[in-house]
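Structure first, commentary second.
The complex is shown incomplete by one protein chain, all other protein chains being positioned as in the whole.
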Amino acid sequence: MLNFNTPIMDTKEFSEIKISEIEPILKINLRGKNRDFVTKIGKELSIITPVDPNTSSSNEKLNLLWLSPDEWLIYSNEKIDLNGANFLEDKLYNEISKVNLGSITNVTDHWIMINLSGTKIFELLSADCPFNFNSFKNSKGAVVQTLVNHIDVVIHNKNINNVNLFVRRSFTNHLWSWLNDGASRL
Amino acid sequence: MSKNLRITNNKFIDQTSRISFKFDGKTLYGFKGDTLASALLANNIHLVGRSFKYHRPRGIMACGSEEPNAIVQVGNDASMTEPNTRATEIELYEGLEASSQNCWPSVNFDIGAINNFFSPLIPAAFYYKTFMWPANFWKLYEYFIRKSAGLGKSPTEPDKDIYDHRYLHCDVLVVGGGVSGIMAAKTAAKNKLNTVLIDDKNILGGTTLFQKNECFKINNSYSSDWLKKEIETLNSLKNLTIKTRTSLAAYHSYNYLLARENLTDHLCLNEKKDKIRQRLWKIRAKKVVIATGAMERPLIFNNNDRPGIILSSSIKKYIDYYGVKCGQKVSLFTNNDSAYETAISLNNNGVIVNSVIDIRDKTNSLIVKQAEKLGIKIHWKSSVVNTNGYKKINSIEIMKLSDNGTAVVGKKIKEECDCLAISGGWTPRVHLFTQSGGKLKFRNEDNVFLPDKTDLDQISIGSCNGDFELDEVIENSVNLINKFLKVNNNDYVNLEIISSKEIDKKNIWLLPSDKPLGKTKPFLDFQNDSTANDVKLALREGFKSIEHVKRYTTTGMATDQGKLSNMHALGIIAETAGVKMGELGTTTFRPPYTPLTFGAIVGRNIGEFFDITRRTPMHDWHVEKKAEFENVGQWKRAWYYPINNENMNEAVQRESKAARDSAGILDASTLGKIDIQGSDTSEFLNRVYTNAWSKLEIGKCRYGLMLNEDGMVYDDGVTTRLSENHYLMTTTTGGAANVLSKLEDYLQTEWPELDVYLTSVTDHYGTVSICGPNSKKILSKVIPDLDLSDKEFPHMSFKNALIDNIKCRVMRISFTGEHSYEINIQSSYAKSVWEKCFDAGKEFNITPYGTETMHLLRAEKGFIIAGQDTDGTMTPVDLQMDWIISKKKYDFIGKRSLYRSDTIREDRKQLVGLLTEDPKEILEEGAQIVAETNKQPIEMLGHVTSSYFSPNLNKSIALAVVKNGKKLKGQKMFVPMKDKTISVTITDTVFLDKENKRLNA
Partner (left out) sequence: MFLINCPYCGERDQSEFTAGGEAHIVRPKQPTELSDDQWAEFLFMRKNIKGVQLERWNHAHGCRKWFNMVRDTSNDKIHAVYKMGEKPPIK
């Protein structure tokens, strides 16, 4: 069997901040422009496709994040079975990409998900993130794509003082140590 | 400590906690709450430094950030010492060590002081004029100038302190915690606006905090008592954040501001440890209220720089706030009412007030009358014409002013004193307003520049807006704040305010003396040691622009940016040149308002966080195998894998040979990968690449070259057709982000009609590349089910496969010219697949190779690296890659540019191969190529772009760009180096296996 490796596989706790890499999480990138695409996605996932900027919708299994007027990101709530075939990806690929409704791309390993929780997480991020978290903080489900320490990230507000941060895998070690360094000083 | 200099009934200083500190090696004592300056003055130490040019003794002159003289070195640790700090801003802490700067060997005996006697020989721009010739003597001059000029010592070791940055977003930012700032902050926060109030002092309140004078009362209390109650109410406001010890450094457009918060500078050494020293706040405010107050001006007269000559308002702060008497017998010299407040405070605290010398004819304001009632003597219509005392003032000379104020008349009176308070009026602190792009206007009656027009959502209130009287400050601020915030706060309406009003105003920029101008020393810029005479000289020499005079005389160019000197310089220039001050304008106030430490600017972006690093999924394996790493963009790529103490050359020779003789393995995960889907993808590829894509079969790969619209090569890579409308494009490692953004640009702006979607999958896949004659055998061990026959799986094709049930894509493509495969698998498994290939290859001596070997192997085949062999000026034709330009396609990016008159020139620089006459001689990359060596000047025909010693050919090979190179094949050229000239021959770019036999070996 092949070994499964993620960059961190760790959890760190500081006063009022907890940082953990949560993997493996299924992630699929969706792109499409027309109405049929949006309807189809909603139907296939049993979820309302968020069309308002910087928002998301979620159900028990999945979260669907708005990334741009023609781009969305799906990620699963639960860790995925490494050996299980990826039904969802195949289904969406056949229903959407194959019929030229849009594109379906597996990005499970493109992004690494880091969960940040605690009362000081926004202070931690604001050390090097120009985004104004003042209203984001209080809006559950809000999504933002911005830069943290000059690295592209997607941040999903899961709950009060609890966010999932997505960072491209190759940047993960760097951002992880930056977050830990910052958290140790708050 | 001289007890009699400290008054005991003072609330701001904790006289129960004594603090010991060292100044110039001597142990002294102060109290908690002191600044270094107040503690030194309490110890009767005025002399703290020597002036920059003439090495004249200089003393503490102010009490805040405008201090020009008391510039000291703090600490003596090689990593923590800090030069050019203002003693007036350093809060005293146990163990503080500070020393004078710019004096040698000591502040009391300074050898450079001899310059003072030669000073007529050191006029403005003396250094510029004198040390110009002979030019090669500069090295010698520089040594002595630096030694004698010395503005402090820089630390010689890395800073151990920790610094931080943080972004902050607020509705209202209030800068300055004086009366008007506090009113603004309270009004904003009460109206539910998210408000931040910052002040550079350790306590809010500004100068009103210690104002106990019958002439300034609010609702029957001293203005200070009223203000204290206001400050107490701030604590209950939920929307208000107060940051003290926070100095606003810069105010940029869009209300983006930088402020430095001092977190530990006031703590004693063991309390500082492991804490963040300073934090730089990056503030975005919807609205900004500037309430930065005003600074007192000095007066410009002969010998106005002696220790003991201090700004009047500073003397008041030292006595009323710090409880320190700056002298026992004080004279005051003024052109306005505010010096009388100081005189009254001194008098009330038992200091002998000699007299007030006032240049005005006579005035009858409330405060002046109060001073007269206390019996304070006033010399009306008089001026100080000289001061005496070398290391400390001991007397002044006073004369009557002529009616027009241009001369002094009558008898000279000598008055003994140990301190002279000077007050030349007030300058609103408009620095931040102008930094933000605001335009100033000039008010003639009291010679001040005031905020006028701004594009930003901001206001200036209080004395920085030209309101100097207490009642005006309050009444005008209330109105401005309510209007600006669109609220209606009634807290400050109907206050009963008593405020002395200044009735008479008079100003003389350069006060007359009984001596001719050339024999006097009226200092303008105390820190850079320039006098009024220097400014006048500059004007005589023909300088007219204020910016030029500033640079020529260096007035206003020291670390204080001329906070005290600029207005007088302008005044004197206007007067001398006969123009109005409002028309002359000001010099530019640039950020930072006060100097920032490098630490605060850099924050945590040091060491491992200096630059971002990216790692491949196999990174840890490379580390274990002791690979040396190379930075490729942000990526850390394995460069070579030395074994048994090999150097780079030895390792690369071994790796290159192994890859061609048997098998090599390379981590190619860093290549950019773009997933492309949509019904118009092949049309899209046709438009972005130079070659044709419509006929690429499913399961096949093709190399493509991407140009800019100007026809120059931009990027290259292999693209694979995965299914009917699904492709995977690879880009160069460095070009990945730019290529994706460029393609998105075309799709969104030029060709929105195309049904094409791009998704970056660079990080989703790890890529293992195995090459060499045994690569096929190795792959067949790793994926036994895959048919690797040339018929089933030929060069430039791809297969889906499974490795231990995990999906992967295998491409048979080659960047080395060898039979080779690239396995793309999701990153979580890439390291494991890499190890599996490595284990499978052990019997074939599979050798991991890094980027250096990869570069060597492709150079043997004459494959280009976009960005190394191309530099944005090479067309495909220049690269001798005409074969990749489709003749049939109507259009593609850059096509039209390929036959512009410039791109079809035959004598463009073209890519060629080079062989050295001596096969062991390796050319230097970047070396120039010439056709003849004995002609001067030599025409440079091109340069070497890639150069290696090839172990497989056993000779040195190189790629180069050479003017008209295509036609020069077989010609001899020369590469002149520092110590020799190397003979080379121009060749074909392909050095090895011209028939491509090895691809199918």
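The first chain written gets the first letter, and so on, giving A and B; residue counts start at 1 in each chain.
Just so it is clear, a contact is a pair of C-beta atoms (placed from the backbone, for glycine too) under 8 Å apart; a residue touches a chain by one contact, two chains touch by 3 or more.
Since the structure is predicted, the reported quantities are computational estimates derived from the model, not experimental observations.
Among B:D745, B:D839 or B:D882, only B:D745 touches the chain left out of the display.
The chain that is not drawn here is touched, among residues A:T146, A:N162 or A:S177, by A:T146.
The residue from B:R284, B:K506 or B:K700 that touches the chain not shown here is B:R284. The chain that is not drawn here is touched, among residues B:N394, B:N605, B:S897 or B:Q928, by B:S897. Mapped onto chain A, contacts with the missing chain fall at residues 53-54, 67-69, 71, 130-132, 145-147, 152.
As for the chain not pictured, it touches chain B at residues 252-256, 284, 437, 455, 709-710, 741, 744-745, 748-750, 752, 890-891, 895-897, 900-901.
Keep in mind that, in the parts below, only the chains that are shown with their structure count from here on.
Computed centre separation for the pair chain A/chain B is 34 angstrom, with centres defined by C-alpha atoms. Residues 1-7, 23-24, 29, 31-32, 70, 83, 97, 100, 102-111, 123, 126-134, 149-151, 168-174, 177-178, 181-182, 185 of chain A are the ones touching chain B in the complex.
Within the complex, the chain B residues that touch chain A are 162, 164-169, 194, 276, 282, 284, 603-604, 608-609, 612-617, 619, 635, 670, 675, 677-679, 725-726, 755, 757, 759-765, 803-806, 826-829, 831-833, 836.
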